[in-house]
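A single protein chain has been omitted from the complex, and every remaining protein chain is retained in its original position.
Now for chain A:
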Amino acid sequence: MFSSSLSTSLPPKPYLSHPLSPSLHQPPFPHSRPPFPPSIRCGIRELRERIDIVKNTHKITEAMKLVAAARVRRAQEAVLNGRPFAETLVEVLHDINCRLRDDDVIVPLTDVRPVNSVALVVVTGDRGLCGGFNNAVLKKAEARIQQLHKLGLNCVVISVGKKGNAFFSRKGSVRVDRFVECGSFPTVKEAQIIADDVYSLFVTEEVDKVEIVYTKFVSLVKFDPVIQTLLPLTAKGEVRDVNGNCIDAIDDEYFRLTTKEGKLAVERDVAVREFATPPIMEFEQDPVQILDAMLPLYLNSQILRGLQESLASELAARMAAMSNATDNAVELKKNLSVAYNRERQAKITGEILEIVAGAEALIPVD
């Protein structure tokens, strides 16, 4: 006697079936539509196991969401800490640029020459479970590489982050100069390694243009991959290749020698340090030498800022993904519980009916 005749006559879905259960249930009706909400057909024991699994998963995703939220805050603070450096640097650079505007200054890092080869620094994350974050960056980098190949330019990649490293080592069609892996937090040391690499590539004329592909952190829910030109450092202007065609990507951000406003929407305080510019500033060395010393600093701080913003975006993406996963887990648990209770009640009702029927059968017929 099947107790399942009391429940609604729907067959178990194939992926839910316990290996032994097909013999216990009725033959499937392949064309019946499930009622709304779709009901889950499974044995009681399997349902109980599934509920436990979903409960555990829920705990994990919730914990990951909280951890990501805490780390986003730290990442934001790191970006803010880098602000005094960037502001002072820009101030002084601007000052020197004004004085040197009339002179003919040749500094290697501002050398605009016809482009044969481009280096691309691609910043990805180390771990997964962050929604479409890594994929978005890699797709953008991929598109850019195709674009450059179509223009007949060589391309070299410096990959930062385990996910990017795995992608490019599998790919093989693009030459990778160096794989860099940051720890949990990008520090000046990693930025220095990348900056050294980029610097030597540019100065030895192996490449003529360096771009960085990173994720710009606009707000906690909005972050987009962007391409920014690192070298050559020009105040404005486009970089052209041998044929005079402009090879900048569309929506490329130019390397601007201006201060940026607070880019993180959460905190918008612009702390202005009182710095009285002395009217007469003597240069201890040649202005060219001083510029030579400062531009690598600017390069470093730009790279570090790219890394930090990417990290903040990755954490925000992970937070959103884990939040969705937690909500899904709650809903799934609810559905499973409803199905479990239904099965349980059906079983109990079946047993009661058996007992009552049996008792009835024992009453002597008068």
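Everything that follows uses one rule, which is that contacts are C-beta pairs under 8 Å (C-beta built on N, C-alpha and C of every residue); 3 or more make two chains touch, one makes a residue touch a chain; residues count from 1.
The rule is simple: contacts and distances are computed from a predicted model.
S.K.: Write down which listed name, "ATP synthase epsilon chain, chloroplastic", "Probable arginine--tRNA ligase, cytoplasmic", "Interferon 1FA" or "Exosome component 1", is the UniProt protein name of the chain that is not shown.
M.R.: Listed in its UniProt record, the absent chain's protein name reads "ATP synthase epsilon chain, chloroplastic".
S.K.: Going by the contact rule already stated, which one of A:54, A:119 or A:191 would touch the omitted chain in the full complex?
M.R.: The missing chain is touched by A:191.
S.K.: Quick one: say which of A:56, A:169, A:219 or A:289 touches the chain that got left out.
M.R.: Answering carefully, the residue with contact to the hidden chain is A:289.
S.K.: Among A:220, A:304, A:317 or A:336, exactly one should touch the missing chain; which is it?
M.R.: Of these options, the touching residue for the absent chain is A:304.
S.K.: Looking at A:81, A:146 or A:219, which residue reaches the missing chain?
M.R.: A:81
S.K.: Which chain A residues would touch the chain omitted from the figure, given the whole complex?
M.R.: That gives, for chain A, the contact residues 78, 81-82, 84-86, 88-89, 92, 96, 187-189, 191-192, 196-197, 199-201, 203-204, 206, 275-278, 280-285, 289-290, 292-294, 296-297, 300-301, 304-305, 308.
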